[in-house]
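Have a look at this one before I ask anything.
Left out: one protein chain. Kept in place: all the others.
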Amino acid sequence: MVQLINTLFNGLSLSSIVLLTSLGLAITFGLMRVINMAHGEFVMIGAYTTYVVQNVFSGFLPESIQWIFYFAAIPIAFGITFLFGSILEKLVISRLYGREMDSLLATWGISLILQQAARSIFGTQGVNVTAPSFLQGGLKIGGCTFSYNRIFIIFLVLLCLIGMYFVIYRSGFGKKMRAVMQNRPMAQCMGIDSRKVDNITFAIGSGLAGIAGCSVALLGSIDSTIGQSYIVNSFMAVVLGGVGKLAGTVLGSGIIGFSSIFTENYTSSTIAKALVLLIVIIFLQKRPQGLFVIKSRSLDE
Amino acid sequence: MKENVLEIKNISVCFDGFYALTDVTANVKRNSIHFFLGPNGAGKTTLLDIICAKTKPTKGNVLYYPKEDKEMRLTGMKEYKIVQAGVGRKFQVPSVFVNLTVEENMILSLKGHKGIFDSIFRKPTKEEIDSIHEVLEKVGLLEDINTRAGALAHGKKQWLEIAMQIVQKLEIIMLDEPAAGMGKPETFRTGEILKQIKKDCTIIVIEHDMDFVKQIADKVTVLHEGKVLMEGDINTVLADKTVQSVYLGRGGES
Partner (left out) sequence: MKKIKKQGSNICFLIIVILLALVPIMYQYELIEASSTVLFIGKCMAFAIVAIGLDLIWGYTGILSLGHGLYFALGGYAMAMYLKLQRTGGGITDFMHIGGLKELPLVWKPFLSLPVSIFLILFVPGILAGVIGYFIFKNRVKGVYFSIISQALTWAAYSIFIALSPYTNGNVGITDIQSVFGSIKGSMNFGNLQILFYSALILLILVYAGAKFLTGRKFGKLLIAIRDGENRTYFSGYQVSRYKTFIYVLSAILAGIAGAIFVNFNGSITPNQMTIAYSITMVIWVAVGGRGTIIGAVIGAFLINMCEYKLSSGGLVEVWQYLIGAIFCITIIFFKGGIIGIVRDHLFASGRRKKAERRELRQNS
């Protein structure tokens, strides 16, 4: 029983991390059909931002209230990655609309540059963020321990989800965003500046990666490859969940997270990786139509 | 040999609760030019989609009677098998292979030899090349034979796609708005070409241009809101009051 609860909690925790890193990806892919290979590097930027904020705060804040740095880091990380995303969209992505594969490759080039920049600035050695004191330790119920930082991440994801829900489905900007997503030419005819919508949407997606970066900073040391280690799972979650629906991404992340943890329990983490891949491929056998419905009257776009 | 080459039986299609087609039944006679008419959203294109297996019907069957083979049930077959069996289609939006030349487009469309081995080792025979030239001559594309298909003007792309259907030696050719983007003289010429080739095959057409319909139609089926409204020759159909009210009356022209 204890073990089952632990497993479930770990699954939930991993799912929430996958979800946090794939939320932004799902949004940019859903709206703009852009697979952003530099998304992992935005996560990295978020993590390094947390590290920098921690160092700056430790300079002039008394020890007792240093935990504030973390709450400052989240909006700052969001802001910085938002800005990066906006610039990237302007410089690169906006030139590649309609060329999905090319945008994937071009963003890979960006990701190489960002990784090297991180190495040049912070060195190849990993750096660490000390979790705020109230996140250290864990909640003990019965024989189970729920570490606070993982609980915190789950709440952070919920917060992001609710935030995204309101932005997409309840705000004026969200309405424009969905309009562009569903019918770009029509939206343009209605006077929506689709370029601007694209830019902000991409920036929001990147900003979410920044927040994800803050949370993964709690889990281990930060180096230039941190983004890469999270990104593959996120891509799989997006593929599994289908395009353009928040619920799909949540489900996809859940499947990836829980199936990884469950198989890991019985076998090893490497076999778990292979199995998750297998699950995705089998899923695509059953429901490929969810992924590429031909809607227009022209055969190939 | 059966008189009908294609029998559409009780086809219904449902997209997320919306019935695009309801219980459509129609027979297409061999060596005829059969039109499907109807206002936008009547389900014409969907019907062609079902025949060529781009869309699966919720209910119903499509039966095909080839000249030299036994009856075939097209519903449930893979699209490339349907084409190999002799039922081909030109799509509404011209879809030729833009980075290949006109001739290469035609070679890919030749009947038979669709396997990997043949694609690598077999060269088109002299007769096949001749037939390509003949068809291209007919549609007036012979001088463009080495042009990249993507560089052709819109009307020429339409003709190329029609030519690609002809060279396949199909038994049933389905054309979705073949005259779209063509001027009157070009449309007329297309009609004459279709009349010529119907001695070897059956042609199913969707088109809005009434002059074109009058020029070549043998039989017309009018669809409205996913149901068959009427069937018959063009003059009877045009004279019918219901047809006029749902379709022709709205358009005003002709």
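Chains here go by letter, A and B, matching the order in which they are written, and residues are numbered from 1 within each.
Convention: a residue touches a chain if its C-beta (ideal position, glycine included) is under 8 Å from a C-beta of that chain, and two chains touch if they have at least 3 such contacts.
What you are looking at is a predicted structure, and each value in this text was computed from that prediction instead of being measured.
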TODO: May I ask which residue of B:Val98, B:Ile145 or B:Met210 touches the chain that does not appear here?
DONE: B:Val98
Task: Touching residue (missing chain; options A:Ile68, A:Ile113, A:Leu158 or A:Met186) - done: A:Ile113
- [ ] Pick out the residues on chain B that sit against the missing chain.
- [x] 52, 54, 78-80, 83-84, 88-89, 91, 95-100, 104, 107-109, 114, 116, 118-124, 147-148, 150-151, 153-154, 164, 168
Open item on the list: Just checking the interface: what residues of chain A touch the absent partner chain?
Closed with: 35, 92, 95-96, 100-102, 104-106, 108-113, 115-117, 119-120, 228, 232, 235-236, 238-239, 268-271, 273-274, 276-277, 280-281, 284-285, 288, 291-292, 294, 299-300
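In the analysis below, only the chains that are shown with their structure count from here on.
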Open item on the list: Using Cα averages as centroids, what's the distance between chain A and chain B in whole Å?
Closed with: 47
